[in-house]
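The other protein chains are all here in position, but one chain of the complex has been omitted.
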Amino acid sequence: MTRDQLLCAYRRLRLLREFEERTRIEFQTGQIAGFTHLYAGMEAIAVGVCEHLTDEDKIISTHRGHGHCLAKGCDPVAMMKELWGSSEGLCGGKGGTMHIADFSRGMLGANAVVGAGAPIAVGAALAASITGASWVAVSFVGDGGTNIGSVYEAMNMAVVLRLPKIFVIEDNGWGEMTPIGNAAGNRDLAARAAAMGMPAVSVDGTDFFAVHTAAGVAISRARRGEGPSTIVASAPRFYGHHEGDPQLYRSREEVAELRRKDDCLPRFIERVTATGDVTMEDLGIIDADIARLMDSAVEQSKAAPRPTADDVLQHVYIRYR
Amino acid sequence: MTRDQLLCAYRRLRLLREFEERTRIEFQTGQIAGFTHLYAGMEAIAVGVCEHLTDEDKIISTHRGHGHCLAKGCDPVAMMKELWGSSEGLCGGKGGTMHIADFSRGMLGANAVVGAGAPIAVGAALAASITGASWVAVSFVGDGGTNIGSVYEAMNMAVVLRLPKIFVIEDNGWGEMTPIGNAAGNRDLAARAAAMGMPAVSVDGTDFFAVHTAAGVAISRARRGEGPSTIVASAPRFYGHHEGDPQLYRSREEVAELRRKDDCLPRFIERVTATGDVTMEDLGIIDADIARLMDSAVEQSKAAPRPTADDVLQHVYIRYR
Amino acid sequence: MTIKSMRDALNEALHHEFARDPRVFLIGEDVGGFEKDGQPVEIGGVFGVSKGLYRSYGRKRVIDSPISEAAIIGAASGAALCGLRPIAEIMFADLTAVCFDQIVNQIAKFRYMFGGQCACPVVIRMTTGGGRNAGAQHSQTFYPIFTSFPGLKVVVPSNAYDAKGLLITAIRDQDPVLFFEPKVLYTEKCEVPDEAYSIPFGEAAMPREGEDVTIVAFGQAVNWSIQAADELRQAHGIRCDVIDPRTPSPLDEETILESVAATGRLVVVDESPPRCGLTADIAALVADKAFRYLKAPIKAVTAPHTPVPQARELERAYLPNPRRIIAAVEEVLR
Partner (left out) sequence: MTIKSMRDALNEALHHEFARDPRVFLIGEDVGGFEKDGQPVEIGGVFGVSKGLYRSYGRKRVIDSPISEAAIIGAASGAALCGLRPIAEIMFADLTAVCFDQIVNQIAKFRYMFGGQCACPVVIRMTTGGGRNAGAQHSQTFYPIFTSFPGLKVVVPSNAYDAKGLLITAIRDQDPVLFFEPKVLYTEKCEVPDEAYSIPFGEAAMPREGEDVTIVAFGQAVNWSIQAADELRQAHGIRCDVIDPRTPSPLDEETILESVAATGRLVVVDESPPRCGLTADIAALVADKAFRYLKAPIKAVTAPHTPVPQARELERAYLPNPRRIIAAVEEVLR
């Protein structure tokens, strides 16, 4: 990767992290409504995959969607406004935290139904296959989500129709408060996907470069018309399942340990500064930038206009009758 | 297997076959209403599995359910009456061909929704696990049905809860008019089940002994509390998907060839008579018996009482209000 | 203009739209065909509605899918979000239950919950209703259920002419449309123009007119209602408006309200069970907005509150019929 690419990737990683840290604070002050799930800890997955994608490519996300949206290029200010429920938010306040979308960026929506994005992303890949377009479609699904049957339907169909589709499984070890070990009969999630008839690899999801490499392979394969792949990436969830989750099922020390050992950001920094391509100073400038951006996003969100009762009736049909 | 067991198995195989042959004739004369799917060609699967089971054990079947019902011990006369829609049928005419059940035999229902039986049979296995009962639960699902997502949910849950559950996949190569090769991304259906975390084997479903052996292994394992297994058994479908299917997608010769080469009945006969344990005469007596039974079943069905309009309102709730 | 069955009329609609718009494609079980020894083998749908399409357009646009309804609907909706015009076939309306989330929580909501950013012009075709002794799991209507979901449009034709025109409108519509084909009507025939034509959504048909009683009916119940109305007229001189809304959603409220304003009496007929269905929906509309015209209780003729039984006698007793409609009309005239 070039220096520019590295800086770009770092900027995104930091953006994803700071967006969640700020969201958490603002949630606690009561500014943000709804069930809010933070992506902190898992940033290298979204960024590692999406750095390969253009606005033409499509992704579908989960209930834990902020990171995917940002990685795919959604405007953080318009996203923050959506969290605030402003009419200037990306979905005009209709969607909120679990339903952020930006079709101009190929971000076809976060989705609050676990597993539901996988079949829909198959359709986005099918559209490319039918029209001859060169885009690929990526769905993100959690480890818990791999126990939803329609994910396997989606995998099988993508293989049968040889679609440009990438299944990214984000393995943070938890489905809400239940450990994956208690939920998956076979802990090897890649093996499950492989059995549906496609290449499937497991990577360390805290290692941006590992994710980026695996995603590159899968995406090129898809663009060459050779069909779908699965990438299982493991990375920790730094906060509770949703904001407000008291996390009685794991200790503070456990979480602190994850932060200390398995944080994708220090790992990225260590690696890129070790080669000398990038200095701590370069990164510091980015950090400051992002901090300013977040301040401004919060400020703008607070001041942003609120939707009105009339807005309720907009956007349900294009034309009714 | 003892001579008695062999004769018993033969009686069942023949019963399943003749039941379908007669159903076909009566369907063509307009006596039987509804979408009727014949099991002819696949008898060794149902019989090979169910010969291990008692009335305590539970099975759930498919739209192609006659064979499973008979193998599990349902009364062929009461079944025939159900096909005729008589009030003396096993379900009083409410169910018909796709919904035959006999709870006294542990036959918890044929099921017209492809794949739907697998999760329900998980529940029957769970009941054994909770109460400490020794029964096992078997679900039959077709090759086409393995593309229904909830089958994987059922498999995973059975593994996680270590349930006495056997998944029998009946691979006849077709889902209605679509060849399995066009529907399954991975033609190795056993590999798919194995990936969910359980033992899974493929057997020749026209070989009664192969099925019987594999089922024995899986069922003993389940009874020992060691969890679920999958058996994939392949066998041809001698008739169309349903009665009335003109089978434009395969030639008469192709079907004739299947009958000639892959018929479980001659294969069974050859094997058991070769050892000398059983003679053609023994089998001839059984054949004659079954033929008489079928004549009588048809006759009784024709004469059986019809349900009345009042029956429509019975059996929906146990107590309403 | 020739006499055609509803099956052929629907088939024509598909051919017109495939030819007109390259964005249109069809996905479902057994809808297309396959190659065998280098030769195309056509299936054309279990009910034959898509025959000829595979031969003309090939497997890129006529896609035989695995038995994976959730993936079928997902594939259609995702493609629609990317600008295509998918038609998904679900063999029986009852089977929407295995992909219900993809329809009611996904397709129905996309446009709204994403703040109007996208359209999701999917058509989901399926067979509906009783009359074929298909039993409890293959005989339900499901159109009242989908009518209750904002974001979906719902169509139930009662004859071949309407079927063709409504399907063309559905395919051209920019919103998701659930298109219900009463399975007993596939072989029913009437005059159907050869060329493409479209019938607007939200405009009821009125196959019979009369000033005494309004009958509103859906799907095959329209035909029972017409029979009832004809018999009432001939035998008793009772004249009925028979209204076929054709699209339960959007609903042509005006035609119904105007009719009741003239007749003062309403019978609503549908083969679905009675609770929270379309008969209640129409009754509630009239009991609110045409209350002052009403001269008699509003009567519904529906199936009983039970699943659909399989045997011939049972299903016959279960489904509404002209005799019961006549009795209801006589009751509101009493």
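Letters A, B and C mark the chains in the order given here, with residues in each chain numbered from 1 onward.
The rule is short, and it goes like this: contacts are C-beta pairs under 8 Å (C-beta built on N, C-alpha and C of every residue); 3 or more make two chains touch, one makes a residue touch a chain.
The structure presented is a predicted model; accordingly, all values stated were derived computationally and were not measured.
Put simply, the hidden chain is in touch with A, B, C once you look at the whole complex.
Residue C:V98 is the one among C:I27, C:L53, C:A75 or C:V98 that touches the chain not shown.
Within the set C:G165, C:P307 or C:P322, the residue that contacts the chain not displayed is C:P307.
Touching the chain that is not shown, out of B:V122, B:I180 or B:A210: B:V122 (per the contact rule at the top). Remark: the omitted chain is touched by one listed residue; of B:K58, B:K72, B:R192 or B:H212 this is B:K58.
Listed here are the chain A residues that touch the chain not shown: 33-35, 85-86, 89, 93-99, 111-116, 144-145, 147-150, 175-179, 182-184, 248-249, 306-309, 311-313, 316.
Residues of chain C in touch with the missing chain: 94-95, 97-98, 100-101, 104-105, 108-109, 112-113, 135-137, 144-145, 147-151, 249, 251, 272-273, 275-281, 283-289, 291-292, 294, 296-300, 304-307, 309-310. Seen across the whole complex, the unshown chain contacts chain B at 58, 60, 89-95, 99, 101-103, 108-109, 111, 113, 116, 118-131, 137, 149-150, 153-154, 156-157, 160-161, 314-321.
One rule holds in what follows: only the chains that are shown with their structure count from here on.
Once the centre of each chain is set as its mean CA position, chain A and chain B turn out to be 45 Å apart.
Between chain A and chain C, the centres computed from C-alpha atoms are 39 Å apart. Centres computed as Cα averages put chain B at a distance of 35 Å from chain C.
Contact of a single residue of chain A with at least two other chains is seen at positions 149-150, 153, 156-157, 160.
Multi-chain contact residues of chain C, defined as those touching 2 or more other chains: 65-66, 68-71.
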